[in-house]
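Of the protein chains in this complex, all but one are displayed in their positions.
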Amino acid sequence: MELTASYRFDVPPATLWPLLVDPAVVASCLPGCEALEPVGPDAYRAVLTVGIAAVTGRYEGTVTLADQRPPHAYRLVVTGKGRAGFVNGEASLDLQEDGGGTRLGVQGRAEVGGTIARVGQRLLGSASKMMMDGFFECLRKRTETG
Amino acid sequence: MYPADFAYYRASSVQDAGRLLSEHPGAKLLAGGHSLIPLLKLRLAVPPALIDVGRIADLSGISVASDRLRIGALTPHAEVAASSEVATHAAALADAAGQIGDPAVRNRGTVGGNIAHADPASDLPAVLCALDASIGIVGAGGDRTVSAGEFFLGMMTTALGEDEIVTHVEIHSGQEHGSAYAKFPHPASRFAVIGVAAVVTADGDTCRSAAVALGGLLPAPVRASHVEQAIGGQPLNEASITEAAARAGDDLGDEILGDVFASADYRQAMAPVYVARALTAAAARAR
Amino acid sequence: MKVPIDITINGRSYQRDVEPRQLLVHFIRDLGGLTGTKVGCDTSQCGSCTVLLDGVAVKSCTCLAVQADGASMTTIEGLADQGTLHPLQEAFWEKHGLQCGFCTPGMILASHELLRHNPDPSDADIRHGLEGNLCRCTGYQNIVRAVRHAADALAEK
Partner (left out) sequence: MATRLFGSGIRRREDPRLITGSATYTDDLALPGMVHAAMLRSPHAHATVGAINISRAQAAPGVLAVYTGKDTREGLQPMPCAWLVPDADLKVATYPCIATDTVRYVGDIVAVVVAEDCYQAYDALDLIDVEYDALPSVTNPAEAARAGAPQLHADVDKNQAFHWAVSGGDVDAAFKDAEVVVKERIVQQRLIPNAMEPRAAVAQYNQASGDLTLWNTTQNPHILRFLNSVVTGVPEDRARVIAPEVGGGFGSKIPVYPGEFITVFCAKQLGRPVKWNETRSENYQATTHGRDHVQEVELAAKKDGTITGLRCTVWAGMGAYLSTAAPGIPTILHGLMLPACYGIPAVKEDVYGVYTNTTPVEAYRGAGRPEATFMVERMVDRLAGEIGMDPADVRKKNLIAAFDDGHDTVTGLTYDSGDYPTALEKLLSHADYTALRTEQATARTSGRHIGLGLSTYVEMCGLGPSQVAGAIGFQGGLWESAIVRVHPTGKVHVFIGTSPHGQGEETTFAQIVADEIGVGADDVKVIHGDTDTTPMGWGTYGSRTTAVGGAALAKAARKVRDKAKVIAAHLLEAAVEDMEFVDGKYSVKGSPDKAKSLADVALMANVAWNMPADVEAGLEASTFYDPPNFTFPFGAHLAVVEVDPATGQVDLKRYVAIDDCGPQINPVIVEGQVHGGVVQGIGQALWEHAIYDDSGQLVTGSLLDYALPRAARLPEIEVLSTVTPSPHHPLGVKGIGEAGTIASTVAVYNAVMDALSPLGVEAIDMPFTPERVWRAIQQATKGH
């Protein structure tokens, strides 16, 4: 499954960047994130309860912020598994200066296995998009509150 | 398949259900169960508790009073589809209710359960949006009414609060207009690949105004305002309907759903076809 | 947490304590002897589990046993009257409306629902009325003939 999205922030990349690599911020903005504990350099163990309405699944996995080029790019690598199956995803985040703000592009792909993949293919794309939107919306609020 | 364990409470009234909801965080409401039980079976939903509202008597039934059609949340789709009141006052709703799932599903599935679940491929949300329905809600904070357009927020996401319950749907009587629902059903699931509801008010062969809502295409139903504007004031013939329907793409944005059966591009291309079909059928009823 | 329920099936009352999560179809099948109601899928598509709940056809795989508490049900085993086959059963037999027979109990009860609403259906009505039931053997054609045949037989009664 391919994921492409673009988000606009009113703050420049240099202001946005620290938030994007701050585990506390990431943990608080990742929808359903219950825990994000460091397990290595830029790598974290994560516990997520991911869900929309009644459809929920608890996933345990890792989040790695690889190939960091502050304040312009990094690669987010996520692996998770739970009762409903597994998710392995990878997304390149690209931050471009844009009229005093930032244009943040996301280019990613995810492999989803288990029950969700088997019966929920029609909803996967927009579910992922919804979660991503939620994450960046939260981040935007962080930039506003400082 | 075999659901995971949960606690079970039977609510005796709407108030009782509200109380149970607030006492049991994460609990889900169970009415007909036709949205929830499939998820429980697949263990995609593992709520700690279910609150069965299926026996609350005053939540069921169809009535008409002072040009308002009122449908209780527990009314099964089959009853909506077969109701002469619904056919008279909101024909598109009868069309749509009669195409949900299959006869056995329509016997159990309820209007309230359907809209609270808000599946993007569900039939009723688009129809309720086109009909400007209002949705009655009761919760700890009291009663409130939300328009259908404000109720459906996104994929399986509604304006319904954690401890709120849908009690009924209310629709302004449509005796002076015609409405219809055109559906492209998925060949396996019967869900709407596309579902378009149209409401047309006519002066003879001229469209005075129209309301068109698209389902199946986006995470939540959307009103096709470009189409509505384009057809308003126009003659209700094939050429003008086709021309207006062609504007459907302008109402869709870039979050069109796609899956292995029908891609986003294809759904986008089909939107005008089904808009035209719904408008044509609604126009025929409006005359 | 078990919940006491009382369900009447084919005229006989069954009082049991059940787990709330138990599906109605499993409740029926586990009573001992009532295994005519089948489980053919897990997504409410195939209709093999169709039963009559208070006279109305429902998919018993998409219903919890606790929801049927107090209800009166008919399963395929209860359709015949004192050993006399129901006209639908006769018709499925007469018109070769079944092959492997697995979908047949659900198909017969879905047909029962269809005729309840429309005692004189056209072939197209029958095909639409059975949209919630899947058969992999017959290509549906003899099922349509059987339902039509049963409608005629019931009209003569």
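Observations on the structure shown:
Going in written order, the chains are labelled A, B and C, and every chain counts its residues from 1.
The working rule: a contact is a pair of C-beta atoms (placed from the backbone, for glycine too) under 8 Å apart; a residue touches a chain by one contact, two chains touch by 3 or more.
The structure displayed is predicted, hence computed values, not measured ones.
The chain not shown here is in contact, across the full complex, with A, B, C. The chain omitted from view is touched by exactly one of B:Tyr8, B:Phe151 or B:Phe184, namely B:Phe184. Considering the whole complex, the residue from A:Glu34, A:Asp67, A:Glu111 or A:Glu144 that touches the absent chain is A:Glu111. Here the missing chain is touched by one residue of A:Asn88, A:Gln107 or A:Thr143, and it is A:Asn88. For the options C:Leu24, C:Leu53 or C:Ile126, the residue in contact with the chain missing from this view is C:Ile126. Across C:Met1, C:Cys100 or C:Ala155, the residue that sits in touch with the chain not pictured is C:Cys100.
Residues of subunit C in contact with the chain left out of this view: 19, 21-22, 26, 29-30, 32, 34-43, 45-46, 48, 75-77, 79-80, 85, 89, 92-94, 96, 98-105, 108, 123-124, 126-128, 130-131, 133-144. Contact between subunit A and the unshown chain involves residues 1, 83, 85-86, 88, 111-115, 117-119, 121-122. Although one chain is hidden here, its contacts on subunit B can still be listed: residues 1-5, 42-43, 184, 186-189, 191, 259-263, 266, 269-270, 273.
Everything below uses one rule, namely that only the chains that are shown with their structure count from here on.
Taken as a graph of touching chains, this assembly is arranged as a line, each chain contacting the next along an open chain of partners. Rounded to whole angstrom units, the spacing between the C-alpha centres of subunit A and subunit C is 48. In terms of their C-alpha centroids, the spacing between subunit A and subunit B amounts to 32 Å.
Computed from the mean C-alpha positions, the centre of subunit B lies at a distance of 29 Å from the centre of subunit C. Among the residues of subunit C, those touching two or more other chains are numbered 43.
The residues of subunit B that reach two or more other chains are 42, listed in rising order.
In the complex of the two chains, the subunit B residues touching subunit A come out as 28, 35-36, 39, 42-47, 117-118, 120-121, 154-157, 191, 219, 255, 257-261.
Listed in rising order, the residues of subunit A touching subunit B in the complex are 52-57, 83-84, 115-116, 119-123, 125-127, 129-130.
Interface of subunit C with subunit B (complex): residues 1, 3, 19-21, 23, 42-45, 47, 50, 56-59, 61-64, 66-67, 110, 113-114, 117, 129, 131-133.
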